[in-house]
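Every protein chain but one is kept in place in this view of the complex.
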Amino acid sequence: MTTSTSLVYLIALPLFGATILLLAGRRADKWGHLLATALSASSFGVGLYQLSQMLSRPTEERAVGQKLFSWINVGTFNVDAGLLLDQLSICFVLLITGVGTLIHIYSISYMSHDENRRRFFAYLNLFIAAMLLLVLGDSYLNLYVGWEGVGLASYLLIGFWNQKPAYATASKKAFVMNRIGDMGLSFAIMIAFATLGTVSFSGVEEASHTASKAALTAIGVMLLVAATGKSAQFPLQAWLGDAMAGPTPVSALIHAATMVTAGVYLIIRSNFIFDAAPTAQLLVVIVGAITLLFGAFIGTAKDDIKKALAASTMSQIGYMILGAGLGPAGYAFAIMHLLTHGFFKAGMFLGAGSVMHGMNDQVDMRRYGALRKFMPITFITFGLGYLAIIGVPPFAGFYSKDLIIETAFNAGGVKGILLGSTALLGAAITAFYMTRVMVLTFTSKERWEENQHPHESPILMWLPMAILAIGSVTTGFLFTRGDALANWLNPVFGEHGEGHEEHLFEPIVVSGMALVAVAIGVAIAIMKYQLSEVDSVAPQNVSIFTRIARKDLMQDSFNEAVFMRPGQKLTSLLVRGDESVVDGAVRGIGRTALGAGAVLRKTQTGFARSYAALILIGAIALIAGIWVVTQ
Amino acid sequence: MNPYNYLYVSAILFTIGAVGVVVRRNAIVVFMCVELMLNAANLSFVTFSRINGTLDGQVVAFFTMVVAACEVVVGLAIIVTIYRSRRSASIDDASLLKR
Partner (left out) sequence: MLTIQTPEAVMFWFLAPLSVIAALGMLLVKKAVHSALLLAWVMITLAIFYIAQDALFLGIVQIVVYTGAVMMLFLFILMLVGVDASDSLTETIPGLRPIAITAALGFGGLLVSLIGRAKLGHDAYGLTAANSEGNVQGLAQLLFSTYVWPFEVVSSLLITAALGAMVLAHHQRAVPRATQREQAIARFRGASLGSAAGLPNPGVFARHNAVDVPALLPDGSAAPNSISATLKARGDMLDSAQFELGEVDNTVTEEK
């Protein structure tokens, strides 16, 4: 593999920024945000340079690596801190640094009134560095470092306004649920090391041809657990909604465009494992299908604009996981959906931030309405993202989502029909709830509170939104033209026997069905929210389904009843056990020592002569010993 | 008669010295009993030297004498110091470790 010495700058630049900003403290308040943005942008520049270098090389030599240092060197277990930039990584690098830079720019204005803006930018840079390490690591262990790094950055940023206890709790919740997924990843690494003897991507790929199916399935399932934790998939999805406690740019960058897609990256990066372990792959598909409906249902009932978008994110990542679980046919489409989603969802989150900015941080959509007139740019950019996500041609989401639905139908047999219909149903619901968001926010009647003076956001905020909107319009078309992205990514996925192209439906039929589903969803939403009155307070006499959906399909109640309460019981039991058994033993030792001391103290008279008598007795014992031994 | 008889004397003198250390309360007398024990040991060394036909035992006895002299010098100085501060040469009075 070709080596490149400049890969490290991708990570080093934002990491340097985070270090400087955190160490310099308040001294950096004046220029910290500028430095962070500049470093993020320069990292993007390095990414573009790498892309141009990559394009100039023939296909088989496009992947480059860089060994930084020998990290772990124990016996036969050798791990280098090494970086790998291939066709898959470069997509992520450009997404992370590109969208990241735009969000840096956006945040300069969005966070301008926050006195901790410098700290915010330091964390953003830290996140960028960790996320780049995640996608650039050339082994699972290096990936793990980045994986934990983004977890930390996410925790810090969700709890950025931790003066509010609810926000601090939300960050803790995200951290703890992520931890479960991280356990999965560490287990996967351990199993890989124990059974395959290596943890590098290339090593595992090589070993996967000969390894036992059971080991690969175990690794695959553990990787899936990791992915569900980081990507908020069923059953570890509960944290994402609360993660909206963080500032909106964070939601856009971390909880929509980049970090939450790390699970998809992990699964696609481990394609060799899942290809060889069909059971694990099936589980991936099931998780994806469940989550895409799960998120969609939650999305229909949420009145908080950010939470509605978060539910949508969960659902869209469900699509990606579904695509990633469909095997070689779906990998490229999953990545494509990931990239297009990165554009339109980030754009919509920034739009939501812009709306909140104009509405005094009001997040309840039932208090919005008619903002189209007051925020035209936000309306247009958000609207473009909206068209992209519901899958209207020729916007980006149409291409990527349509391809996933099509691939799902083509999975074959009952599985194919089930998955395809699920994806189709998801598309319809997506259209419904996204239209609901759009209508409630921009086009329906005013339902503002007193003293609301909606206004358009400054250029630093709408410019990134506009760029992302352009992305959400064009990317889908660009990626699919001549299967550009699929061909580009192909070398990463290795050789697969092409040609099991047994279409259940013709592509045009699938597109037609998808468009019909979308149209139905949009129509219902418009009827319900545009053409009829909307209460400014959420009505309480609603059906049981709405109530459950409002409560996130009981996910928190479920977790609380099944895990938290028994866990609490177990903990208090253990505490009691600790107090009585462990502490008891410790205190018992202390008490024994004290008692023995109290008894033995009596022998300490303080008189030198009694000590001399004891010495004499000791000498007698010694001599008696000699006497007995020499008898 | 054989030279072992000297060893018996040495053992008896040593025992008497040991009892004196335990029983007597005057620090100086206790000290003298320690000296008696050292001398008893010396007698053993000299006897062994004679039995073994080498002079090493006598050399060791010589070293013992030097060490005993050192001990006497320092020990008596300590006794004088204690006496000066406590007005007593009884070792039972110096039982501060008890409290």
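Chains here go by letter, A and B, matching the order in which they are written, and residues are numbered from 1 within each.
The rule we apply is simple: contacts are C-beta pairs under 8 Å (C-beta built on N, C-alpha and C of every residue); 3 or more make two chains touch, one makes a residue touch a chain.
In this text the structure is predicted, and so the values were computed from the model without any measurement.
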Subject >> Which displayed chains the hidden chain touches across the whole complex >> reply: A, B
Subject >> Where the missing chain touches subunit A, by residue >> reply: 605, 607, 609-610, 613, 616-617, 619-620, 623-624, 626-627, 630
**OP:** Identify the residues of subunit B touching the omitted chain, counting contacts across the whole complex.
**Re:** 1-9, 11-20, 22-26, 28-29, 31-33, 35-36, 39, 42-43, 46-47, 49-56, 58-59, 61-63, 65-74, 76-81, 83-84, 89-90, 92
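Following the convention adopted for this analysis, only the chains that are shown with their structure count from here on.
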Subject >> subunit A residues within the subunit B interface of the complex >> reply: 604-609, 612-613, 616, 619
**OP:** Write out the stretch or stretches of subunit B touching subunit A in their complex.
**Re:** 18, 21-23, 25, 30, 91-92, 94-99
